[in-house]
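Have a look at the structure below, then the notes.
Omission of a single protein chain aside, the complex is shown with its protein chains in their original locations.
Let's look at subunit A:
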Amino acid sequence: MPPETLFERITDFAARADPYPLYAELRDSGVARQADGSYLVGTYHEISALLHDPRVSSDPRSRAEPHEDPAATGLPPSFIGLDDPGHDRLRRMVMRPFGPPHSPHRIDELRGEIQRVAGELADALVAKDRFDLVDDFAFPLPVTVICRLLGVPEGDVPQMHTWADAVVAGLDFAPGEDPSPRQRAAREARQAMGLYLGELAEQRRRAPTGDMLSALVHEPGPDGALTRQELMVSAVLLLIAGHETTVNLITNGMLTLLRHPHEYDRLRDHPEEMPAAVEELLRYEPPVQLLPQRSPLADIEVAGVTVPRGAPLILVLAAGNRDPLRFPDPDRFDPRRPDNQHLGFGSGVHACFGAPLARVETHLALTTLLRRLGDLRLVEDSPEYRRSPVLRGPRHLHLEQHRR
């Protein structure tokens, strides 16, 4: 049966290469109730207000009909699926070894390592006539960096990679297919990864090594120490989130720059403009297209429509990012766009925890690629996409290189 509702059409794989016309349709239709009782929001100001509204819950248990029992893993929810005050407490405890106020230098001190890994990966590409940017660069960089940050030994990185793949496959939507085998495999991978990271943290408790896991178990703040289970789910969250999203940001970034050769050349010659270009990429092709997990804690009114308590409320960040009421000429990729308060990292209390790391990684990745590589050409446009409409990006990005 062909997809019928707007949400089915957005999640349909046929829309993956270019969902933006559907997002325009969504903005025009206001707050769109779907046949299954969920509500879609795609306009900037409404999304922004909802992200700051304490009546909007991120906890799957707030749904009138929970679609999956979060306790099925035997683990407590991570802070991404909790509301305040539980969310605030856990996020603050995990932030303590990651960023300000307690650890303001952690990410800055990682720059040299990120640059080294990006440089090595780029070196291996310089002599190739053809390569896959995803497998050969965009995937290995973030997984190596997040493992280094947490303190996962280099030899265990491939195992992390395998588990992360299974977890992400479990988040996928594939209409018409029974998702339960994938979801079961994802639960098992999540548990295995959690047990591994919990065990690693125990080793770090005995012998700290200066990484984030060591700091998590050794320097409890005023909130006390994380329980072993809290530590496991938080470390799994950081590993998965630090892995998948940045791959897509780097890949979408190269794809977009190659589609705009004038901007590519300009950024190669003016690398100081790359940080602003990364912000524009986060607006123009955000790696997290929509937030599917929200639901109201009370009946709330959004743009004249009442969204009932417990209804699935889906915030389409990528549609808000191209709302002409907020961004002039929104479908134009403009790396020098002023006033670029995009929704690429969300906003409000759940704003992306790893945003500063993603920014630094993508900035260094793209400047390194532009500086080191020869003239590149897309082998296919559009490339083959991953299935997920949420974490959207190419599965492979085959490039041809002509040495300069």
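Here is the rule we go by: contacts are C-beta pairs under 8 Å (C-beta built on N, C-alpha and C of every residue); 3 or more make two chains touch, one makes a residue touch a chain; residues count from 1.
By definition in this document, contacts and distances are computed from a predicted model.
Participant: Of the candidate names "Xanthine dehydrogenase family protein subunit M", "ArsR family transcriptional regulator", "Ferredoxin" or "Sugar ABC transporter permease", which one corresponds to the UniProt protein name of the undepicted chain?
Facilitator: Spelling it out: the chain absent from the display is recorded in UniProt as "Ferredoxin".
Participant: Considering the complete complex, identify which of A:G37, A:P54, A:G74 or A:P104 is in touch with the unshown chain.
Facilitator: Selected residue, touching the omitted chain: A:P104.
Participant: Where the complex has a chain not shown, which of A:R63, A:H87, A:H243 or A:R359 is the residue touching it?
Facilitator: A:R359
Participant: Which subunit A residues would touch the chain omitted from the figure, given the whole complex?
Facilitator: Looking at subunit A, the ones touching the missing chain are residues 92, 99-101, 104-105, 107-108, 272, 275-276, 279, 339-341, 345, 347, 351, 355-356, 359-360, 363.
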